[in-house]
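Take a look at the following structure, please.
Here the complex is missing one protein chain, while the rest keep their positions.
Every chain is named by a letter (A and B) in the order it is written, and numbering of its residues begins at 1.
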Amino acid sequence: MENIDPRLKSAYQQLQKSYKILQQCQTTWKETLKQCQEEIDSLQNLSEQYTCCNEAGIDVLLLQLPDVREKLLYKISLEIDKKLSKLHINMNTLKECCDRISKQYDYSSTISKGLPLDLVTMTTETIPAFADMVEWLNDIDIMLHHQYWAKKHLLDTYTVQKFDSDNFMKMWNSGNNETTQKVNDALCYVKFLLDDT
Amino acid sequence: MTNENESRFSPVKKHGHRNVKELNKSGNLTGSARQIKDGVADVYNLIQKWKNANSNGMQIIDTIANIKLQYIYKKNKDETIQNGSIPEELESQCTLLLSIIQKMEKVVKKLTVTTAMFVGVMKLQQHLADDLVLFQTWTPDIFVSTVRELTEMYREEYKLKQLVYKNICHAKDRNTMMFYTSSWLHQPYVTDKSHVLLESMLLETGHK
């Protein structure tokens, strides 16, 4: 803190705040995704049960209890709906994270814009260039938003009849690694910034 | 405006001289009230037993399904195994399943008994021409209908379980297998309404 150019002080503090919030969001995001994963696993199971029950051929059971298929499918779809609503709540949590990061980027970039270019691109031993830090915030903001919208779209367009388990998981997980990597890297670079209070 | 609203809803009749709090304070209920309260408690316990049996049964069903599916898979690859033969491991599982089924049968039987008891209480009240609300708002016939409905649900579910038990070892393909396991797990005849019915009974009699 002491070696900071006085002109950079307010920007420094803002960036500190932003990255601390990023840290919190990272944790929240991870936990939410973990919860989502459990729900999605059971969603997959339920979808599979639904399809199998739908496609099962005529059997002794069906002959003796003709309405069992209908009632069973109804019950399974009730369960599926329950899972979907839980997942929607998780989505809302993700959206909150996205919005927070967005706001932080806006604040940081506004403050940094006013500063002269050479200051903003100066790196020290402990702190990367301010321009870089703002850039990372921007990238993460965009990435998180894309992740959120992608997942939301997958859930919105979920129908049990057209559910393709592998494809769904692939689309759900695509981009996760890059995002996590980017966030981890950014947090790693600003370690000193975060530790310095 | 409020007058209109009031005219749409009829006030709940609470029987004057019986107060729930009084009832609860007085641990000694007598007569019909006692019977019904005990009955409701029984119903609750029976349903709990059913739930336990169901979960235990689910594990057994899973094991059976795994064995059977492996068997079917092997049979598809290797044509030498005869059609219709059943592996031996299934025998032990089936025995376990049988005990579960028997437990469930007992539950259903007891539920029927409780229903009959409630019917008796209701008839008694009718005979006495005392159309009285025993606890808060329910007359005995409401109790009867509630329990009867619950019993019916479980009876039908039991039928299903029996059929599953009988046929699961003979399931021919994966879809049918899934059908059996899902129907055991999800209990299609025990609708969400059962939860509402039970809760309302418990609430009414002051158990909750």
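As a working rule, a contact is a pair of C-beta atoms (placed from the backbone, for glycine too) under 8 Å apart; a residue touches a chain by one contact, two chains touch by 3 or more.
One rule holds for everything that comes next: contacts and distances are computed from a predicted model.
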item: Options "NADH dehydrogenase [ubiquinone] iron-sulfur protein 1, mitochondrial", "NmrA-like domain-containing protein", "Protein SSH4" or "AAA+ ATPase domain-containing protein": UniProt name of the undisplayed chain; value: "AAA+ ATPase domain-containing protein"
item: Touched by the hidden chain, restricted to displayed chains; value: A
item: Option touching the unshown chain, where A:54, A:93 or A:109 are the choices; value: A:109
item: Among A:154, A:169 or A:194, the residue in touch with the chain that has been omitted; value: A:154
item: Option touching the unshown chain, where A:24, A:37, A:92 or A:121 are the choices; value: A:121
item: Where the missing chain touches subunit A, by residue; value: 109, 112-113, 117-118, 120-121, 123, 129, 131-132, 134-135, 138-139, 141-142, 145-147, 149-150, 153-154, 171, 174-175
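Operating definition for what follows: only the chains that are shown with their structure count from here on.
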item: Chain centre separation (subunit A, subunit B; CA means) in Å; value: 42
item: Residues on subunit B engaged by subunit A in the complex (per definition of touch); value: 159-160, 163-164, 167, 171, 173-176, 178-183, 186-189, 191-192
item: Contacting residues of subunit A [partner subunit B, same complex]; value: 48-49, 52-53, 55-57, 59-61, 64-65, 68-69, 71-72, 74-76, 78-79
